[in-house]
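Please find one structure pasted underneath; my questions will follow.
Heads up, one of the protein chains got dropped from this complex, but the rest are sitting where they should.
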Amino acid sequence: MSISELADQPMPAPGDAGAPSGSVLGRSPWQLAWARLRRDRVALACVAFIVFLILVAVFADPLSHLIGWGPTQQDRATGTDINGLPTGPGRIHLLGADQLGRDILVRLIYGTRVSLVVGVAAALAAVVIGVIVGLCAGFLGPAVDSVLARLMDVVLAFPFLLFAIALVTVIGPSELLEIGVIAFFSWAAVGRIVRGQTLAIREREYVEAARSLGAGNLRIMVIDVLPNLIAPVLVYVTLLIPISIVFEATLSFLGVGIIPPTASWGNMLNDAQAGGLYQVAWWFLAFPAAALVLTTLAFNLLGDSVRDALDPRTERLFAK
Amino acid sequence: MTDAAKLTSTDPAGDPNTLMTLTNVVKHFPIRRGVIIKSEVGQVKAVDGVTLDIRRGETLGLVGETGCGKSTLARCITRLFPLTSGTINFDGHDISRLSPRAMRPYRRQVQMIFQDPYGSLNPRRRIGSIIGDPFAIHGVADGQERKLKVQELMELVGLNPEHYNRFPSDFSGGQRQRIGVARALALRPKLIVCDEPVSALDVSIQAQIINLLKSLQSEFGLTYLFIAHDLSVVEHVSDRVAVMYLGKIVEFADKSKLFGSPRHPYTAALLSATSIADPDRAAARQRIVLHGDVPSPINPPTGCRFHPRCPIAQPICSQLEPALIPVLNDTSAHITACHFPLADGQHLPTGRPSIEQGGEKSAS
Partner (left out) sequence: MSLLEVRDLTVSFHTADGLVQAVRGVSFSVEKGHTLGIVGESGSGKSVCTQTLLGLTPGADVSGEALFDGHDLLTMSNSELRKVRGARIATIFQDPLSSLHPLYKVGWQIVEMIRAHQHITKSAARARAIELLDMVGIPQAASRVDDYPHQFSGGMRQRAMIAMALALNPDLIIADEPTTALDATVQAQIIELMASLQAELDSALIIITHDMGVIADTADDVMVMYAGKAVEKADQRTLFYQPHHPYTKGLLESIPGSTGAGEKLRPIPGQPPSMISLPSGCAFHPRCAYAMAQCRREIPPLYDIAGGHTSACFLPTTIVGIGPEIDEARAQAADAVRATDAAAALQNPGEQP
């Protein structure tokens, strides 16, 4: 009670009697959050790693050229030994080769591209749908809400993996379909969060104030509610991206995602476990798995940091 | 209920001095249970037949304790809530059934100031844009013109116009309430409903806001409906005062009459319970300590709703609801809903109430 009361003491604006000038005046909540995020070393490390991944994905072609192997190029001479087993990490293949003599590093680089594109695109698509549906469900009253909330319940209740496999089997796998499938099964979770937040925000006095001024539903939803949703949604996006990346890897692993020979972390893992190859060629399993784990970890840690930065209450109370 | 409406003096709606007339305004909130098929299991009778008139240029004080329905009534007047029944006549027009679209012109004339200086301003928006909202919504001014108007308003309420681009979190409670006042004032409304505008503020700041509201009133000829639970504040600002208890007006009179010779036992108890920052006067007053708490508005007591807590209740109080009419030899300007109104100078006994719900004499 006491500490929060004190910490919440607003800083009086300069020019008023008794107010010392200076400090953090006039900065938007976003600027404040950004300032807090910049002080967070873990967050900075995660951002650096994610930027690195993006660069790797963007410059996959020149990188593979530099390394000297194409993503599907089979090195029959040195990639496999006389028994047909892949060669390990060394001078020719930095991270080793796979059962067809393809370079693991180059395939990882191209897999990064797939993971990021599918992960980010699916997450963004899910967020857009989820925000729109959640906002309408939360704001437009009980009739709209009961329909949309049921819809979200139904989507969330789907056995999504089975459904995804069935769908892909029927339509035939493609990157676009994979994005669609992941987005379709992710938006409802976003929608639920947004709906809950909207229900809380619409009871706030500033929404009443806007109504009493004569503002219509659309204006209130866009001007008053949406900016207050950005923080929780942003946090959720940073957590949804790694979920989508893992989802993508899962589908590819199961053979219903990215079609070989195009590389993805998921189908690399699938190759590794096929025939128990990983027992003799650990690099085959270890590097794609490590890429997946590190990427997921980076996004998750960043999500935590973003949440802390956007929620000054916890920060102010507990940080020194 | 209806005869109470008829009996309140002459029809105030036709009087040119009347800005707003409420007739039998009722707001019930249904309580629904059930997961998919919701059935109504009861109603919160938040406002249960309120008849009031607000005169041009006056400050009408509305007092009552938590849960008496005063804030709900405020939101009925500003049409934030649809009415269950009853009519609201504003400046000669019935606005109680208007659609949101038809309501828009009236929204410019009836504005509201909220209780919570923290909750009533969107934390993610800049002050300039918050105060400029009324202009944006009603398409009054754009761009540079809007900015000038907003800064004019900021100056008017005692804010530094240079702080146009700041966020609410940069301001203290009192300053935020000034922002709320500026927003309410933007379209030069006729009526401002002030819902506990100072109760969340520190005392030294309260007085700043009260003085600001008063000076704006004389400058722009505003009419205020001033809702508060603090009687000393209401006494200070109001011309006439209405006392609300469990969704109903129990007494309505000029300030001097209501504070000088309260008729309703509840008014008398409320007056005596108000804290006075003056030890001698606090010690001198005869304090009536009411027993028990305000009953639930879901299932209000029969007859006079105050009877379970009233020290002078008689059996009739639990059976027959008293009409809101002039009592004893009061003029039509002082109306009270009580079967046994207090005479001038009559003190309320401090004993426990003798009538329980249903009219049976209680054992204790």
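In order of appearance the chains are A and B, and numbering begins at 1 in each one.
Note that contacts are C-beta pairs under 8 Å (C-beta built on N, C-alpha and C of every residue); 3 or more make two chains touch, one makes a residue touch a chain.
It should be emphasised that the depicted structure is a prediction, and the values quoted were computed from it without experimental measurement.
Asks: Using the definition of touch stated at the top, determine which of B:Val25, B:Leu270, B:Val327 or B:Leu342 touches the missing chain.
Replies: B:Leu270
Asks: Looking beyond the chains shown, say which of B:Asn165, B:Ser232 or B:Ser256 touches the absent one.
Replies: Among B:Asn165, B:Ser232 or B:Ser256, only B:Ser232 touches the chain that is not shown.
Asks: Which of these touches the unseen chain: B:Val44, B:Leu62 or B:Leu290?
Replies: The single option touching the absent chain is B:Leu290.
Asks: For the chain that got dropped from the picture, name the residues of subunit B it touches.
Replies: These residues of subunit B touch the chain that is not shown: 65-66, 172-175, 202-208, 210-211, 214, 229-233, 235-236, 269-270, 272-280, 282, 287, 289-294.
One rule holds for everything that comes next: only the chains that are shown with their structure count from here on.
Asks: Can you give the whole-Å distance between the Cα centres of subunit A and subunit B?
Replies: Whole-Å distance between the two chain centres: 50.
Asks: For subunit A, which residues count as touching subunit B in their complex?
Replies: Residues 9-13, 15-16, 25-29, 204-206, 208-216, 219, 223-224, 227-228, 230 of subunit A touch subunit B in their complex.
Asks: Over in the complex, which subunit B residues touch subunit A? Could you list them?
Replies: For this pair, the touching residues of subunit B are 75, 78, 80, 100, 103-104, 107-108, 110-112, 114-116, 119-126, 133-134, 137-138, 160, 162-163, 165-167, 169-173, 175, 180, 183.
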